[in-house]
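Since the structure comes first, as structure tokens, the remarks are kept for the end.
All protein chains but one are shown at their positions in the complex.
So, subunit A:
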């Protein structure tokens, strides 16, 4: 079929670009791995290599302050040849991860759940891009390529989040639960995607099945399934490392932020400058703030659960403790699914110029602070503020557009008219 040929061509081109970059610039992966915008203390590939080194030399990687990633990554990466000498296997692995992610993203696009779901159909449902275009926008996004070359483990998290979304929008309960539990196991925060995705999965189930399942039983079985999968993963990890100390070193670090290495988020400089007596209080406030979006969005936009899930990935890209552009790339590659909302968005120019502005000035200001010494920490901090602001404008704007879209269905007479919030 023509579509399959095009898809093969797209994937082949994307893989070729990645492998070409890996082989033509052998120092590029290590250069990008060192960039704070891509690698955070909880996802860095260099730290992963250190963890694998300690693991293979029978030193517990969690009895130290360097390795904060999930234990199951250790045996996986210790099976691969040492990337310092034979990087090819690792490169292929990360390329495949990107391709699988694109595949999942195209599956989401094919279900069309963003424009028409069980309870809601957008009046602009014909305005959408083909799945190929969406896959291409993911695969050829420079942020995605940079993430792939830098090899942080957040690429794996992104893959599992995309698979969970794809499986939920196909109504495949078991694979959805498994993918989401893997994503949560790797990065903790994707567990907050469970309520909207569960709703999405339930909707699909109701559409497909002749007899709709009891919603309570359905919820309970899925919560139980997720808990079971997570407990199994954690228990396997404990068996693997011999103790439960990995919990404090992985999830504890995300919760308490002991490592203040700069990143593109809002937390690091805030907690560098925070007074010691208020540190715990503000850690609680920040986490509460990040989690508070889940119930609000899920309840208000219960008719469009996939839109809620997409918006939440954007919120995580701004408000999680160790965000990187890998998290932003997940959100930015999901935004094209909302093509039908673009005409209703008001600040597209402002948001896209803020993102572009920070993408170019961020590395420059970081250089001025760390290497040239002609700027101070405030330079990079200011850029991270603008970056967060730019992303949150897209989030807020798309939310407005989604609500406006719903309004057009409720009150068709207001189509094209100016609206106010009351």
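Odds and ends about this structure:
Following the convention adopted for this analysis, contacts are C-beta pairs under 8 Å (C-beta built on N, C-alpha and C of every residue); 3 or more make two chains touch, one makes a residue touch a chain; residues count from 1.
In this section, contacts and distances are computed from a predicted model.
Among the names given as "GPI transamidase component GPI16", "Translation initiation factor eIF2B subunit epsilon", "Origin recognition complex subunit 2" or "Ribosome biogenesis protein ERB1", UniProt records the absent chain under the name "GPI transamidase component GPI16".
Contact with the chain not shown here comes from a single listed residue; of A:54, A:115, A:201 or A:283, that residue is A:54.
Of the options A:297, A:330 or A:383, the residue whose C-beta touches the omitted chain is A:297.
Considering A:65, A:81, A:142 or A:242, the position touching the chain not shown turns out to be A:65 (whole complex).
The chain not displayed touches subunit A at residues 34, 36, 46, 49-50, 52-54, 57, 59, 63-66, 84, 258-262, 266, 268-276, 289, 292-293, 296-297, 300, 318-319, 369-371, 376-378, 381, 385, 388-389, 392, 395-396, 399-400, 403-404, 407, 411, 414, 417-422.
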